[in-house]
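All protein chains but one are shown at their positions in the complex.
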Amino acid sequence: MAAIDIGIIVTIIMFVMVLVGMRVAFAAALSGMIGLIWIFWSKKGYAGDEFFWALTVAVKTAGQVPHSKIASQALSLIPTFILIGYLAYYAGLTKALFEAAKRWVGWLPGGLAVSTIFATAGFAAVSGASVATAAVFARIAIPEMISVGYNKKFAAGVVAAGGTLASMIPPSAILVIYAIIVEQDVGKLLLAGFIPGMVSALIYAALIVGLALTIPKFGPPVGGFSWRQRFAALPGALPIAFVIVIIIFFIYNPFGGDAWGTPTEGGALGAFVVFCMALWKGMRWTQLKDALLETAKLAVMIFTIIWGVLIYVRFLGFADLPGAFAEWITSLHQPPLMTLVMILLAYAVLGMFMDAIGMLLLTLPVVYPAVMALNGGEFVSAADSAFGMSGPMCAIWFGILVVKMAEFCLITPPIGLNCFVVAGVRDDLSVQDVFKGVAPFFIADAITIATLVALPQIVLWLPSQV
Amino acid sequence: MAGHAAVLEDDSLLSRLERTLFKLETLLALISGIAVFFLMVLAVISVGGRNFFNQPVPGYIDWIEQAMPLIAFMGIAYTQRLGGHIRMDMVIGTLSGRWLWAAEFVGTFLILVLMILLVWGSWAHFQRSFDWNAPLWSRDSSMDIALPLWPAKLLAPVAFSVLCVRLVLQLWGYGRAFVLGLVEPVAVPLVQSAAEQAAAEAETVSDGED
Partner (left out) sequence: TEWNVSVWGKRRAFTEHIEKLAELVSKKTNGEFTLNISYGGLSKNTENLDGISIGAFEMAQFCAGYHRDKNPTITVLELPFLGVSTLEQEREVSQALYKQPAVVKDLARWNATLLMPSPLPQYNFVGVGPAPTKLADFKGMAVRATGGIGQAMEKIGAVPTSMSATEVRQALDSGVVKAVAFAPHAHMAFGTIETGKWWTTNLNPGTVNCPVVVNTDALNALTDTEREALLGSVDEALDYYIDYYNNNTMKKWGPALDAHGIERITYSPEAIAAFKKEAAGPVAAAWIKEMSARGLPAQKLYDFVEAEIAKTAPN
């Protein structure tokens, strides 16, 4: 059997194992292991006395991957991005943000809901994980919205949707994972997420304002704050601005000149600032210990999937499946943009049933090279490309698109994780209620994705300044 | 997604063993968390050194690469104990009773086979970097300041071995549940509905500053 056939069969085995409920990290690693054994044994013509040789080579090849791939500077961003989010919670930043947003934009139609969106966007700038953001704001924002007369389901939907922003606005664990898998510049990808994240938030806000203007008794604006009160609310939220500035300056210096360091250092420095703030707010060792354990658990979960998938990817390298898939995709007789849109739609469907990180890690090793080939290859110039952008720029653009798809899958039924989290926090809301409340935001997300596909400059302008 | 799965306890030998192991796992996970903290402090020192004293930390990247395996591997059994490695439970979540325990047993057994192979493979990876007769026993070192790599490489088989022990205990737990037809067995993470899991997830950020 040819290597490529082995590649296809093992990939199917992997998806079956994942679907029936094997833990994603181990399903991927086990498939990779099986594939490696198979491919080495096939090299020896399946001779009975060569099986042990094939097993040994496969096991030793797979056994390299965890240490070799994990001991990387770029991956060190993930745990710091997770830690910063937990510490921000203990530093009281969530409440401060919501209060400030309320005083500044509460007067808009649907003001409290708009405030919630902006507060989640602000928190996204210190939190690398969407689920945590939704959980935190479900406690703070939903009760206030209900108390002034918002529909309970819609209030829950606002928080579930706003929570997703944390995956796009830097720092973002998902963007780092994408960068690692496709071996592109982490800094540029993080930077690229900034404007689309803002656009996404603005489209959410516009949708809310539109709904508030058309639906009677939607929920009153909350006005009457004096400028003095508005400014008084800022200091509490100031650390967020400080952290954003630090992270941005460590990725890219807007005033020209050198950036101050690496994204790794920026993330770590941001975490340090928030840590000092949490200490000042009275965080004790037990709470720090909890934060560290939670960080460790989430980081280990992500890293285990990463090395598990990379064992599978190592096998793919021997089977050359990505090459074959890319060849097939580029041979399709239809406009490349059409193919791209179909890939994005496939992600929307897959995302209904899968976890965002698992989905990206499992599919990107095969899909990413295909998309790059579609554009004309990794080193293509903008002039010769199908999408009108150079190879590295296409990598960034596609990254932002799939991360937006991943955010979308956090709120779509039946497995929209953010909705489960919000329903979990609020005893009076069922998951179905939250899905109903979040439904309008599907439209907003569809508009955002269409905008990003149609106007790649929104994604590419900032990273191309570097 | 990650979550606290409920693990029931009683006075049986299995449950006592399981809790003893959990203490070790928690310690290892805490080491992992402290390594994250160390990474943060190291970056602050590095930035400060470079920008204020014109003296970068020598081997900064070498140290990060040494710390990463601590972060990534040490908590692997702790996370498995809590059911924190993600999976899709749409199919397995529909099972109950003996069917469920049988499915969990098979899945856990496959992971155990995988992890035993990976203990072997990662041990071989460690061995290639280790030499009793070399200075610092090193046959592979980092690029800048020549830190021996074998300690970091050794962490993988060690952490994976602890996971193997955890998996054996879980096999015992599922096997027992299958044979005795238990409803709520001890020592294994119980499948929670997504909503229950999310509630537990939300719980982790609830005891902060409310």
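Going in written order, the chains are labelled A and B, and every chain counts its residues from 1.
Please note the rule applied: contacts are C-beta pairs under 8 Å (C-beta built on N, C-alpha and C of every residue); 3 or more make two chains touch, one makes a residue touch a chain.
Remember, it's a predicted structure, so these values are computed and weren't measured experimentally.
Only one of A:90, A:123 or A:250 touches the absent chain when the whole complex is considered: A:250. Remark: the omitted chain is touched by one listed residue; of A:17, A:37 or A:74 this is A:74.
Note that of B:44, B:110, B:134 or B:182, the residue touching the chain absent from this view is B:134. Of the listed residues A:35, A:163, A:193 or A:261, the one in contact with the hidden chain in the full complex is A:261.
Contact between chain A and the absent chain runs through residues 40, 53, 56-57, 60-61, 64, 68-69, 73-74, 183, 185-188, 250-251, 258-263, 314, 316-318, 320, 378-379, 466. By the touch definition given at the top, chain B reaches the unshown chain through residues 50, 54-56, 58, 60-62, 124-125, 128-129, 133-135, 138-144, 146, 148.
In this text, only the chains that are shown with their structure count from here on.
Listing the residues of chain A that touch chain B in their complex gives 18-26, 29-30, 33, 59-64, 66-68, 70-73, 75-76, 79-80, 82-83, 86, 89-90, 92, 95, 131-132, 135-136, 138-139, 260-261, 264-265, 267-269, 271-272, 275, 281, 287, 289-301, 303-305, 307, 353-355, 357-358, 414-415, 417, 420-425, 431. Of all residues in chain B, only 1-2, 26, 29-30, 32-34, 36-37, 39-44, 46-47, 50-51, 61, 64-69, 71-76, 78-79, 82, 84-93, 103, 107, 110-111, 113-115, 117-118, 120-125, 152-153, 155-156, 194-202, 204-210 touch chain A in the complex they form.
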